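Have a look at the structure that comes next, please.
Here the complex is missing one protein chain, while the rest keep their positions.
What follows is subunit A.
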Amino acid sequence: MRYQNATAYRFLAPYLLIFSIFWLWPIISSFLISFQATRTVPWRFAPTFNWGRLIGDPAFFNALKNTLLILVIQVPVMITLAIVMAVLLNSPLLKARGLFRFAFFAPVVVGEVAYSAVFRLMFNLDYGIINKLLNSVGLPRIDWFSNVTPAMAVIMIAVTWRWAGYNAIVLLAGLQSIPQDVYEAATLDRVSKLKQFFYITLPLLKPIIVFCAVLSIIGTMQLFTEPFLITERGGPGGGTETLGLLLYRQGFKSLNFGYASAIAYTMAGLAIAISLMQLWLTRDPK
């Protein structure tokens, strides 16, 4: 095929311009800033200033620990739930499919601020509907926001509610791209539905499951709005502080851009590790 460099780049130019200014340069710049002391004027090159602090900062390790804890529990639960939703929504036995789809997909359009407000009220100690319901069935109410474990649970519940349907949409599209004759052949061979799920559906869906998991991990890793708004600035006592929230506080409240950049690059390091794992998990078997 003939090369059409000039024409192609004319179409790409505005997009690449935006990329260069607002992404490419920041990616480089962020790396450089992480090696500078940024609370002096002018900024000063000090390679170990931020990174040295990071290694010895209990607040950083607290945020890292909380973030990883949310990741390890919330992402697998959500992905499993999304697979269940997708498979059941895809079932030919389902009536009123539109209603069920609406129920699970509706949170996809709800903004983080709006749902954070609702979850805060729902889990309120004295007046929250959740505690009222617990009380009405004879269970003790829970002080959701004053203790770390229940506060973390609220965040995980909220994030799962918000994003499970989104992943289910993606997985459902994947399910519908699996050719039906595979299942027909399996049914003729009297393979049970459950076995079909584990030996046909899951392996064929694996690349999409991994894709969903990677995007969810990277999204959860940067979690900011939920600990900021639902659990009141990462409370109680930093118990729900995440890397995203620590970055916000360091970068934009303390205006410590250098340190915040070091935190950002730690996240990038984690993301690269996770992406490499994705490549390894979805590689073609030799």
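Keep this in mind: contacts are C-beta pairs under 8 Å (C-beta built on N, C-alpha and C of every residue); 3 or more make two chains touch, one makes a residue touch a chain; residues count from 1.
Throughout what follows, contacts and distances are computed from a predicted model.
Comparing "Nickel-dependent hydrogenase large subunit", "YojF family protein", "Acyl-CoA dehydrogenase" or "sn-glycerol-3-phosphate transport system permease protein UgpE" against the UniProt entry of the hidden chain yields the protein name "sn-glycerol-3-phosphate transport system permease protein UgpE". From the set A:59, A:72 or A:117, the residue in touch with the chain omitted from the display is A:117, counting the whole complex. On the side of subunit A, the interface with the absent chain consists of residues 1-5, 7-12, 14-16, 18-19, 21-23, 25-27, 29-30, 33, 85, 88, 91, 93-95, 98-122, 126-127, 129, 132-133, 136, 161, 165-166, 169-170, 172-174, 177, 208, 211-212, 214-215, 218, 221-222, 224-225, 229, 232-233, 243-244, 247-248, 251-252, 257, 260-261, 263-265, 267-268, 271-272, 274-275, 278, using the contact rule stated above.
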